[in-house]
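If you scroll down you'll find the structure; I have some questions about it.
Here the complex is missing one protein chain, while the rest keep their positions.
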Amino acid sequence: MDFSFSDEQQMLQESVQKFVHRHYAFDARRAILASAAGYSAEHWALFAELGWLTVPFSEADGGFGGLATDLMVLMEEFGKALVVEPFVAGVVLGGGLVSALGSPAQKEHLLPELMAGSLQLACALYEEQGRYNLASVATTAHVSGSHFLVNGTKVLVLNGPVADALLVSVRTAGSERDVEGISVVMIASNTPGIVRRDYTTVDGHRAAQIRFDNVQVPVSALLGQQGAALPALQQSVDRATLCVCAEAVGALDMLLHKTVEYSKTRQQFGAPIGSFQALQHRMADMFIECELARSIVMMAAMTLDADVPEAQKQRAVSAAKSRVGKAARKVGQEAVQLHGGIGMTDELDVSHYFKRVTAIDSMFGNADFHTARFARL
Amino acid sequence: MDFSFSDEQQMLQESVQKFVHRHYAFDARRAILASAAGYSAEHWALFAELGWLTVPFSEADGGFGGLATDLMVLMEEFGKALVVEPFVAGVVLGGGLVSALGSPAQKEHLLPELMAGSLQLACALYEEQGRYNLASVATTAHVSGSHFLVNGTKVLVLNGPVADALLVSVRTAGSERDVEGISVVMIASNTPGIVRRDYTTVDGHRAAQIRFDNVQVPVSALLGQQGAALPALQQSVDRATLCVCAEAVGALDMLLHKTVEYSKTRQQFGAPIGSFQALQHRMADMFIECELARSIVMMAAMTLDADVPEAQKQRAVSAAKSRVGKAARKVGQEAVQLHGGIGMTDELDVSHYFKRVTAIDSMFGNADFHTARFARL
Amino acid sequence: MNAAFTPAELEFQEEVRAFLAAEFPSEIRHKIARHVPLEKDDFVRWQKVLHRKGWAAPNWPVAFGGTGWTAAQKYIFAQEMAKAGAPEPVPFGMKMVAPVIITYGNDEQKQRFLPDILASNVWWCQGYSEPNAGSDLASLKTTAVREGNHYVVNGTKTWNTLGQYADWIFCLVRTDITARKQEGISFLLIDMKSPGIKVSPIYLLDGTPEVNEVHFDNVRVPVENRIGEENQGWTYAKVLLTHERTNIAGVPRSKVRLEELKAGAAAAPDGQGGNLLQDPVFAHKIAETEIQILALEYAELRALAAVSVGKAPGPESSILKIVGTEAAQRIDELAMELAALQGLPFVPEQFEDGFDGELIGAEGEASAMLTYFNNRKQSIFGGSNEIQKNIISKAVLGL
Partner (left out) sequence: MNAAFTPAELEFQEEVRAFLAAEFPSEIRHKIARHVPLEKDDFVRWQKVLHRKGWAAPNWPVAFGGTGWTAAQKYIFAQEMAKAGAPEPVPFGMKMVAPVIITYGNDEQKQRFLPDILASNVWWCQGYSEPNAGSDLASLKTTAVREGNHYVVNGTKTWNTLGQYADWIFCLVRTDITARKQEGISFLLIDMKSPGIKVSPIYLLDGTPEVNEVHFDNVRVPVENRIGEENQGWTYAKVLLTHERTNIAGVPRSKVRLEELKAGAAAAPDGQGGNLLQDPVFAHKIAETEIQILALEYAELRALAAVSVGKAPGPESSILKIVGTEAAQRIDELAMELAALQGLPFVPEQFEDGFDGELIGAEGEASAMLTYFNNRKQSIFGGSNEIQKNIISKAVLGL
C-alpha cells in the first residue's frame, strides 16, 4: 500500500500547474470558449509537446504508461482550471477504444497521430432510447459487399464537431439491448450520409447529435472482433468516467476554496460572512464532501491500476462517480448559495465551476445510475 | 374549505389539556409505565367518563361522531403528554374493526362496553413474514364443525397483554398474500391454545407476540363476511395510522419546544447555545419539519372525513405517515443532539419523546413503506 | 374543519376555468410550452386581459380595484392559473410597490400611480439590493440629497429583474447618512426616463440577461415622489418584505411541474426496456417531492385561513418561502436527472420564438439543466433562505 505520488506523477502535476498558471486565466479560457473550434489548437499542440496526450497509453502502445492514477493527477489539475480541450473525449475515450480494440496495424496508424495531436477523435456511443446503457444500441451496421451500411442516431457525441473521425458503436447482430452483437467502426467525419447537429454543452464543451443515413463504411473500418465490442466499450467509458471524476475533484476544491475566500471578505451585518457559524458549518460540510470525493476517486484510480477482476474495477468506478455526483450537487449548490447573487452570474468563475461539476454528473451515468450499478455488481 | 376547529373540537382539546395538566406530569407517567398493567385503570375510567372513548364512533354507533379530525385533535394532545393508555390499539383500531365489520348484534354487545371502558381489545394483524402487508396472512382458520381452528403466530399485538379479547386476521381461503380469503375472528384472551409472550415496547407501551395452537373459536366469533375482511382492516389501520401521526405531531412540537427552551438556558462558551447561529438554523429547520408534519396530518384527517374515493384516503394517510416519519427522524435526532449528553438520558423527558416518535415511524408501515404506497396509488 | 369546496366555490372554479379557456392567449401558452422566454408585450397583453375581467389584482382592496375574494377563491384562482399555464403578473408593480402606495402613499400618489399599475400601463421594477447590500439590505449606500424640491440620487442598485422593460423604479435611498443603519432611509419612486439613469444587464449563469444593474448619476427626483416621511422608508420597506406572501410558496406551479415531470418520466426510456416512472428509486424521489408539496400546500392554506380570519401574516410565512423554493429546486433536480445526458446540449435557438426545427432531447429535457441553473436564484433572491431562517429563529422561536 502506497499513497504517495511517484516522481513522474509529481512532475506531471507540476507541469500542468505551470501550464495552467501561464495560459488558463479565466479570461483566456473565456476567449477559447468563444472561438469557433471551442478549444485552443495551440494548447493542444502544447499538450502533445509536453507528452500529456501519451498519458492514457501503455508503454507498449508508445505511451506514458497508461496508469489511471497518472490520469487522475492530470485531470485534477485540468479540473482546477476548467480546461476545455477535448482530452477525455478524444484521447482517453477515443484513444482508449483504439488501444483496446485496434489491430496492431490500426494502432500503428492511429495512436502516434493521436499522441502527436494531429488527429481528433470522437466517440458516438449513446442513443436516445438507451439512456446510459452502452448495450442499448439500435444503430445498425449491415454488411453490404465489402462495406457496412450504418443507420441510426447518436446523441451527445463529445468532441463531435471537430473530430476527424468518429468511433461509432453499432449493432451488427442481435436486438436492441443484447450485450452480444455490438461492434465499433471508425468513420471519417466527412463521409457522405453523416448529418451532424453541432452544439455547445451547458458547460462550454462542444458536442453533436449525429444521424447516420446509409453511411458506407469499409469493413476494414471495424475495430476489434465483430459483435464483441461491449467489454472494451465499458472499460474505456469507465476510464473516461474516472477522468471526469478526478476533474470534478479539482473543480470542487476550487469551489470550496473560492467560497471560503469570498466569505472572508464579503461583509454583511458588519462582519465578514465567514464569521457566521451557520455558514462556517456549511463550509465544513463542503470540505468534508471534497475530501470524501478525493478519497474515493483515489480508491477508484488505484483499483483500476490493480490486478483485480473487472467487476471490482467497475464497482470502484461506480462508487466514485456516485459519490462525486453527490458532492457536485452539494458543493456546487452551496458555493453558489453562499456567494449569493454574484454566484449566479456569468461574470464570476464560480458559476462556471458549478456548471461543469453539474454537467459531469450527467455524463457517463449519473449518481443514481452508478449507485444502482454498484449495488448490482 | 374551513380550517377552523368546531366548538366541539375546541372543547375536546381543552378537556384533554386539562386532564394532562392535572394527571400527566412526567413522574406520574413514569409511575404508570412501571405499573404491572402499563396503563392507569383510573385514567381509563376517566377517559370513558369524559366521553373520549366514544370519539372514534359514529353517532349511529352511539359515538361522538367518528370524525378523523376529532381524533386528530385528541391525539395531538395525547402526543404532547406521551399518554400511554391504549386508546389507539384498543378503541380506534379494535373498536374500528368492530364498527366496520360487526353485525348489529355484535356491535350492540361490544361497543357500549368498549365506550364505557370496561372492555379492552387488541388486534392481532401482523405476521413476521408479512412485514407491513396486511394481506400477508398465514395464520389459518379452518372450519371444524361449528368452530374455527386457528393456527399461526402474530407479532406486535399492541395492547395484547391486557386485552380481554383479540381481533385476529386469519386466512379462511386462498394463499398467503391473496387479498381475498382474509377474515377477522374475535377470540377471548383466555381461550386454550393461546400462547402469549408479553413485553414492553421500546417506547413503554405493552404488546405481545401471540401464537395460536389449534385455538377453537365458534363460527359466531366471525366479524363480517367470511374472506372479505381486508378492506375493513386497511381502513381501520389507516385511521389508527392517522391517530399516531397526530400523536407524533404533538410529540414533535414538544421536542422542538423543549430544545428551544433548553438552548436559551444552557450556557457554553459564555453564551446560551441558542445564540449560536448554526444551532438557530437547525432549530428553524426543526420548526419547518414540525409545521409541515402538522399541515399534512391536517390534510390527511380532512381527507378521511371527506366524501372522496377510498384510494384518495389511503393516499392521504400514506403521505402523512411518510412525512411524519421523516420529521420524527429529523426532529428527534436534532432534539437529542442539541441537548447533548443530557438528551441521551432516561431521566430527561426528551429521550422519551424521541423514542415515541421513532417507534411511531415503525408502526403501521414506516416512511419507505408509505412513500411506496403513495407512489403506487 | 372541512377540505371540501362549497357550491359557491365550485361555481367560482368553473368561472375561472371558463375564463382561462376562452381568454388566455394561445400564443403565450405556446411560448411557455416551448420554454420560450416571455417578452414585455406578452406580460402586458395578458395582464390587460385580466384587468378587463377585473381580476388583475386579487389582493388589492376593493376600493382600488381588488376582487374582494375569500382565501379559498384566491387559492382556486392561483391553482387554475397554474393549471392553465398562465403566468403570474410581474410582481414589482402589482404586488410590491402598489401595497406600499396603498398603505403609505398620499391621495395624490394613489390616484397618480395605482390605476396605471392596475391597467398594466406602466412597468415597475425594484431598487432594493445593492452590490454591497445583499442580505444586509439596510446597509445600502445609494444617497438622495435634498436640493429644493428635488432629491439628487447617486448610487447603484442591482438584481433588477426585468428592469430593462421598466418605466418606473421604486428605490430605497439614504437621505440621512449620519443616522444609524435602518434610520435615514427613504422610499422614492423614480421615473426610469430621468436623465442620469443607466441600466446595464447582468448575464446569469444560464446566459439570460433577466437581471440588471441600475446606475444613478445625479438623478433628480421630485420630492412629491417620496412615499411617506423622509427617513422612514425602512418601515415601509419592511412591510413590503413581510407583505404579499400569497402564493410565495408557488404551490400551484410546482404541482403542475410535478405532473409534467411524472408524464416525462413515464415517457422516458430507462435504457432497460422500461420507463423511468417504473424505476422504484426515481418514483420514490418523485413521491417524496409530491408529499412535500402536499404538506406545503396545506401549510399555505392554513396561513391563508389565518389571514382570512383577520390574523396578520406572521413570520411563519418564512417557511413558505423556504420550503416553496426548496420544493421547486427539488423538481429542477429531478427534471435534470430525468433528462440525463440530454440535459447537456445548450441550444438557445430552440427557445426562440418561431423555432420550428427538431428539438434535441424530448420536450422539457433540453431546458432542464438550464432551468436548474437559473432557479438556484430562488433560494437567494427575495430574502435569501438564510435570512428567512434568521427570521424564524428570532421572531418565531425567540432565539
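All chains are identified by letter, namely A, B and C, in their written order; residue positions are counted from 1 within each chain.
As a convention for this text, a residue touches a chain if its C-beta (ideal position, glycine included) is under 8 Å from a C-beta of that chain, and two chains touch if they have at least 3 such contacts.
From a predicted model like this one, the values you see are computed outputs, not experimental measurements.
Considering the whole complex, the hidden chain is in touch with A, B, C.
Only one of B:Gln120, B:Gln226 or B:Asn366 touches the chain withheld from this view, namely B:Asn366. When you scan B:Ser4, B:Ser118, B:Ser144 or B:Thr200 for touch with the missing chain, the hit is B:Thr200. Remark: the omitted chain is touched by one listed residue; of A:Gln106, A:Thr303 or A:Asn366 this is A:Thr303.
Shown as candidates are A:His43, A:Arg323, A:His339 or A:Arg356; the residue that touches the absent chain is A:Arg323. The chain not shown here touches subunit B at positions 126, 128-133, 136, 155-156, 177, 197, 199-203, 207, 209, 267-270, 278-279, 329, 333, 336-337, 340-341, 343-347, 351-352, 354-355, 358-359, 362-363, 366, 368-369, 372.
Residue-level contact of subunit C with the missing chain is found at 279-281, 284.
Of the residues in subunit A, those that touch the hidden partner chain are 1-6, 9, 69, 260, 263-264, 274-275, 277, 280-281, 283-285, 287-288, 291-293, 295-296, 298-299, 301-303, 305-307, 319, 322-323, 368, 371-372, 374-375.
The definition used in the following text is that only the chains that are shown with their structure count from here on.
Of all chains, the one whose CA centroid is most distant from that of subunit C is B. We define each chain's centre as the mean of its Cα atoms; on that basis subunit B and subunit C are separated by 42 Å.
The distance from the centre of subunit A to the centre of subunit C, with each centre set as the mean of the Cα atoms, comes to 38 Å. Separating the CA-averaged centres of subunit A and subunit B is a span of 53 Å.
In subunit A, the residues that reach two or more other chains under the touch definition are 278-279. Looking at subunit C, residues 386, 389 sit in touch with two or more other chains.
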